[in-house]
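Only a single protein chain was left out; the remaining protein chains are all shown in position.
Coming up: chain A.
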Amino acid sequence: MSRILVPCHVKGTVALQVGDVRTSQGRPGVLVIDVTFPSVAPFELQEITFKNYYTAFLSIRVRQHTSAHTTAKWLTCLRDYCLMPDPHSEEGAQEYVSLFKHQMLCDMARVSELRLILRQPSPLWLSFTVEELQIYQQGPKSPSMTFPKWLSHPVPCEQPALLCESLPDPSRVSSEVQQMWALTEMIRASHTSARIGRFDVDGCYDLNLLSYT
């Protein structure tokens, strides 16, 4: 199934915190990221991909248009999806994540806005977010091919013309050629993984010093 990237506008993260955000004691544990699609009509969301950066749990709310006349509603499509099994340790902290339509709690048709709610309950981390956020919608289905007529309706066997006797039987030749072709396909498919293992260039291994890049 192909997918098309939907251009989106990711608004800055907003921290949700009780009291003054600038207090140094304790950092916000909940962040909200709003994603809008200014130039695109409500679409069917297929996939969301991003790179995690120390977010422990993710919830996603989506604004859907159910029909042309009613106002758009906010629905929760993902609730407390766990990105880091242990919020205090590194596991899962910097992974690439893909979320698909079928993992969502609600239907993803006619999406006009997204809201990602990030939670990181552990006080050990200085900051957390998600990066490289990309939203995809379903691409066009691959066009069905119409087979040429002669493939789908093979012509009945013609009577082979009589050839000179010195020539070999054509049906035997064709079956032998088929076997040879099958052998070459097999050899091509099972190419050996053993490498020749040359480490020099044309017999020469006279090196400069090691490079640092």
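FYI, a residue touches a chain if its C-beta (ideal position, glycine included) is under 8 Å from a C-beta of that chain, and two chains touch if they have at least 3 such contacts; residues count from 1.
Going forward, contacts and distances are computed from a predicted model.
Asks: With one chain of the assembly withheld, which option in "Exosome complex component RRP40", "Interferon epsilon-like", "TBC1 domain family member 19" or "Histidine-containing phosphotransfer protein" matches that chain's UniProt protein name?
Replies: The record for the missing subunit names the protein "TBC1 domain family member 19".
Asks: Which candidate, A:Val18, A:Ala41, A:Leu167 or A:Leu207, sits in contact with the chain we can't see?
Replies: Checking the options A:Val18, A:Ala41, A:Leu167 or A:Leu207, the one contacting the hidden chain is A:Leu207.
Asks: Touching the absent chain: which residues on chain A qualify?
Replies: Considering the whole complex, chain A reaches the absent chain at 53-54, 85-86, 88-91, 94-96, 123-128, 190, 193-195, 197-201, 204-213.
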